[in-house]
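For this depiction, one protein chain was excluded, whereas all remaining protein chains were kept in their positions.
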């Protein structure tokens, strides 16, 4: 997400109702990590090895969907409450964990799985940073 | 989801790894409730009143995305673990709650908001029934 | 999509700007066919045969995404023009054709592929009926 796009979002657009505004840099880093994880997971879900798809594909597809949903939720903060935001961040973290665990099982044979696992780890960290920022602001 | 489609999914396709198979009827009811909630929320997010969209629109859009992601996750059970399944069900329930609360604020003026709130409630109930089935199976 | 949901959508909500209202039954049938095709394609994209996913999986995933996008577009008609509506219907038809062709190659070995191909065919027919209705209304 480029700086111009982030700047276009006013304080009103990046705040939950009844909550102080979130740290814009932490939010932006999380949206970028979600977008990157969606792409890595989508690539991983269709990779072939010896002419066949990998057994992580189902987890990768759902992780891609969850990361996209999480990124979009962060672009529509007035529609979130602290409770729904926390629950969605937890779901995104849990789904990235599941996907990462499955990809790590064959990360040494597949560079795509290694890249996907790394994107999942980065997304988990970025979601946890948003949780920390929310708790600090509360 | 019609019965033929559900029948096409073998036991293997509807089970998480290392978990007993879920009750197919409970799963099917939840996927149907998610699909109906996605549609109701999408309609609600673009409704106009006095020439303007409603303030629930942001919550409705994210609820639509979350319900679609939840439905797809249930169509790909081998990619889920009990932990990620529980976290995603909790996120779907929390997002439906947020959307329902916002729509209920003007349910008496807008039949679309009333319908959307009802679809959110049905989706929450269906997700809770899946959680109960998982806990009973564990 | 149940009748109550369809009734909740006013004439204004189901019309493109500057176009006569579309036949509600044709639109509803198309949205239902898109939703069913998204589900069938999602199931097909994760099915296993001899422990491996099928080579139609990539087409099925994109067909699921396109059908969902098409269904949502029809729930937001004031955002469409005749030109963009026609182009999206053509894309949905083309993607269903691609997915159906790939699934038909192993429809006799896989009941899931047979079901997916059938859902693609039904979705193509429903999209073509919407195109016909648009041309009749123009």
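Order as written gives the chain letters A, B and C; numbering starts at 1 within each chain.
One rule holds in what follows: contacts are C-beta pairs under 8 Å (C-beta built on N, C-alpha and C of every residue); 3 or more make two chains touch, one makes a residue touch a chain.
Not measured: the values here are computed from a predicted model.
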Hidden partner chain, touching residue among A:26, A:43 or A:128: A:43
Where subunit C meets the left-out chain, the residues are 55-62, 65-66, 68-69, 72-73, 76-81, 83-84, 86-88, 90-95, 97-99, 101-102
Touching the absent chain: which residues on subunit A qualify? 1-2, 4-5, 8-9, 12-13, 31, 35-36, 39-40, 42-43, 46-48, 64, 68, 71-72, 75-76, 78-79, 111-112, 115
Logged for subunit B, residues touching the omitted partner chain are 45-46, 52-53, 57-58, 61
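We take it that only the chains that are shown with their structure count from here on.
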CA centroids of subunit A and subunit C: separation to the nearest Å works out as 28
Chain centre separation in whole Å, for subunit C relative to subunit B (CA means): 21
Within subunit B, the set of residues that touch 2 or more other chains is 68, 72, 76, 78-79
